[in-house]
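A protein chain is absent from this complex, but the other protein chains hold their places.
Note that the chains are named A and B in the order they appear, and that numbering of residues resets to 1 at the start of each chain.
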Amino acid sequence: MAADYVSPFDERVRAAEPLAPRPASISGRRVMLLDIRKNRGAEFLDRIETLLQAAGAATARTTKEIFSKPAALALIGDITGQADLVVEALAD
Amino acid sequence: MTESDLSQVGAPLPAPALSVRGLGPAEVTVADLTAGGGALLLFVSEECPTSAMALRRLGPLCGAWQEAGLTATAVFEDPLEVAVRVARRLGWQAGVAAEDPPYRTSRAYRLVSVPTAVLVDRGGTIAGTVTGWDHAALVALIGRAGALLGAELAIPEATEPRLKPGCSSKAAIDPELAAAISVQAGTDDVEEMFERGWTDGLPVVPPTPDRVEAMLGSCDGRVSLGPVPPDMGEATLERVAACAVLAGCRPAYFPVVVAAAQAALDPAFNLHGQAVTTQPAGQLVVVNGPVREAIGLNSGMGALGPGFRANLTIGRALRLLVTLTGGGMPGRLDRATQGQMGKVGFCVAENEEVSPWEPLHVERGFRPGQSVVTLIGSDAPLSISDHRSRTPEDLAWILAWAAASAWSTNWWPLEEPSVFVICPEHAGMFRAAGWTKQQLRRFMFDAVHKPAAELRRGETTPFVHAAGPAAQVSKWASPESIVLIVAGGEAGRYSAVLGPCTGMGSQIVSREVGSPWPLTT
Partner (left out) sequence: MHDLVHLERRGIPAVGIATAPFADEAIEQARRLGMPGARMAYIPHPVQLLTDDELNARADAVFPDVLAALTGG
């Protein structure tokens, strides 16, 4: 997807966009596990889900319709309504 | 995911006919491709990293394969222009073909994923397929091709990963969804610019190397105009050209963009202050001289509005330099409380032809035949209607008092410039009365004054506080704060005044447009 455009930015100084603020812990938070539907991803996320629950998080699962494209904006919108945190896996 | 099938179950399968677009006008057929002895079809898609890897790794081998009789063709499940671009980027110099939705060819070849390599023999029979990147299977497939041709064919090196699955073939997706995805493929470049944050909120022209090169012309892209505040990104001419491309400029506009950038980066202009202030400051670019006509700048009807590529894109190119290269993006480092639309870009060409006076650049010491840009930090235009004044004095009074609230109602006197854009009909009244620019300026300066007592409400200046209540206070610190240019259509009596950006010592800066600029657009 990455064509070689000429960037208007001086990469040495470009101010990076900030990340979303992080909670102190995941305990009590809702974590959405986003499966990109590559092989072994579901089983891998099963294990991650178990570990997240053991750490006190509430979890939910969802999948991306096609792993080779960014998730539909509708899906992103749904996720932001339903979750505080997201784990996306497994890119192989 | 990485099956390879070199054995044939039952009767040999004929390679289905191709329904693809090639680079030439002639139809691409299996028979043509196998004419040399055999064909390797490599089905790929643009967004698939494994496909990219396959193209990169197999590309260098195709030349020697061709000589031995094996013709390789990359069949893209993408538009042809995308295929050509991707192939070039990955160094694939062998055949390129492209499929349109609903990807009949991929379906006919029963593709589930890409990349898929299909070997077809001289008789048009499928002699083997490899799905995904599977080094061992590909070596076997190439060996098979060599056996068919009676030659030893080069094989790819066994670099990691030796095994990598591909991505879903578009043929394996529901046809409607595939068509919907493909429709987006044409706009991916535009969306990519938004994704990367390379826009001002409007779509931009993606700055491909070809476009930037064309924009630079004979300029050396490595030359730097200096750091652009507030981030201090270095304004190499290449980056300035990228901003000009993004903005939609033609190469003919580039010398004007460069001159505007040079003026804006002059420390006296204090671009830094303007880029991060809460004020609605924009960088007004006034253009004078022969370059206006040469590149189609509009100084007539609609001079302050939309409709003319040169005006809009030159102003925008400068702003993109500030917001991208300089990082002065609204909502982040640019803290303008409300901003104004002039910050999308504001380039005005003076209507020297109908003006009764010397143009701005001549006032500022240039020769009439020089092409010059003048940068002024300013806020949004305030429209001044006057359809009924019958004397130049009345008109001048109306124009001057329109600016009474420029910057702030009672903040008098104002040192920084107010820019009046006088329309041709208004200028005509002064011409008929024989008023020089200086006379008009002096009259306007003298016309706007109030006793200090009337200015002592709300925000006002220390000067007003210190003055005696009856002391007359002028709107401007001096007549030189009144800048006068002429622009607009010949019918209608609307002039305008632009207020200043204040408190940052910003000077008006002029710069000659570097020549030679092309005289044809």
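Throughout what follows, a contact is a pair of C-beta atoms (placed from the backbone, for glycine too) under 8 Å apart; a residue touches a chain by one contact, two chains touch by 3 or more.
Predicted, not measured: the structure shown is a model, and the values here were computed from it.
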Contact residue for the chain not shown (choose from B:Glu195, B:Glu293, B:Glu358 or B:Asp394): B:Glu195
Hidden partner chain, touching residue among B:Pro14, B:Gly91, B:Pro161 or B:Gly503: B:Pro161
Residues belonging to chain B that touch the chain removed from view: 1, 49, 160-161, 163, 165, 195-197
For chain A, the residues touching the chain missing from this view: 2, 11, 14, 16-26, 31, 34, 39-40, 43-44, 47-48, 51, 55, 64, 70-71, 73, 76, 79-80, 83-92
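Criterion: only the chains that are shown with their structure count from here on.
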Chain centre separation (chain A, chain B; CA means) in Å: 31
Residue numbers on chain A that touch chain B, as the complex places them: 1, 3-10, 12-15, 17, 38-39, 66-69, 92
Chain B - residues contacting chain A, complex: 1, 45-48, 85, 89, 165, 167-168, 173, 181, 188-189, 192, 197-198, 206-209, 212, 231-234, 238-239, 241-243, 245-246, 320-321, 324-325, 327, 332-333
